[in-house]
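The structure under discussion appears below in the form of C-alpha cells.
Here's a slice of the assembly, chains where they normally sit.
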Amino acid sequence: MHELRVKTRSRNDLVDITAEVQKAVSDSGVDDGVCLLFVPHTTAAVTINEGADPAVRQDIEAELDKVFPWRDGYAHAEGNSAAHIKTSLVGSSETVIVGGGRLILGTWQSIYFCEFDGPRDRKVYVRVTA
Amino acid sequence: MHELRVKTRSRNDLVDITAEVQKAVSDSGVDDGVCLLFVPHTTAAVTINEGADPAVRQDIEAELDKVFPWRDGYAHAEGNSAAHIKTSLVGSSETVIVGGGRLILGTWQSIYFCEFDGPRDRKVYVRVTA
C-alpha cells in the first residue's frame, strides 16, 4: 500500500492527484490490474472528473456549497456537517483499471482529491494489485 | 462471501456496522487484501463517515431529507423515490483495504449501513480477498 500526501489550501479544494497516483502505479510494478484509492478522512473524498478546464472543479465546489450549505441548522457541534454530507455523497473510495502499467482513464478524466473542510494535510491510500 | 443482517428502526437510519464487518474480515482469515461491501437493496446504501458523534449521522439523514424531499411530485407509485435517489448518490458498494487482518480505516471513520426506506430487515454482502 502506498500513501500519498495532499496539502489542501481552502475549505473546498479539489486537487488533481492523477500524476501522483500514476507514479504509485508505476512504482508498484503492476502491469495489468486495478488501482484502489481510499481516503481515510470523514470530511474529504475522491472523485474522477474533467481535468482540462479548472472551471469544472470550481463549479463542482460552488454548486455543492449551494445545495448543501455550510450553515443549515446542523446538530453536530463541530460545525462541519456539510463537509461530512458531501463526503458520503462523493465517496471515500474509487477504483481504476490498470493496463500496460498505466491508469486506464478516459481522455478528459483526472483523479481529484476532494477537500470539504480545509485547509489541512491529508492522506490517500493507494493499493495496486494484479 | 459473508452475509450480514441489519435491522433498521426508522425510515432513515444510518447503522454503524464496523464491528460486524471487522468480524467478517477476521473470520475470513485474510491478512492483507481488500474488503468489498455490497448492499443488495435499491432503497439502502453503504457509506463511511464519522462514528464518534451521533449528531453527524443525524445531520446526514436530515439534510438528505431536506434536499431530496420524501414528497416531491414523483412518478413512482410506490412513493419511495426519494429513497431510490439517495441510494444512487450514496452508492451500493464500498471497498476498504485490509492489513494485518484489520480494516484500514481512518481515526474517525466508521462503516454505515444507510437505510432510506425503513424500518426493514436488510442484508449486506461482504467479500474479503487477499
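Labels for the chains are A and B, by order of writing; each one numbers its residues from 1.
Everything below uses one rule, namely that a residue touches a chain if its C-beta (ideal position, glycine included) is under 8 Å from a C-beta of that chain, and two chains touch if they have at least 3 such contacts.
Remember, predicted model here, so these are calculated numbers, not experimental data.
Undergrad: Can you report how many copies the full complex contains, not just the 2 shown in place?
TA: Result for the total copy count in the complex: 3.
By definition in this document, only the chains that are shown with their structure count from here on.
Undergrad: Using mean CA coordinates as chain centres, what's the gap between chain A and chain B in Å?
TA: 20
Undergrad: Can you list the chain B residues touching chain A in their complex?
TA: 34, 47-50, 53, 55-56, 58-60, 62-64, 66-67, 89-91, 94-97, 99, 104-109, 114
Undergrad: Contact residues on chain A for chain B in the complex?
TA: 1, 36, 38-42, 67-68, 72, 74-78, 81-82, 84-85, 87-89, 91-93, 95, 125, 127, 129
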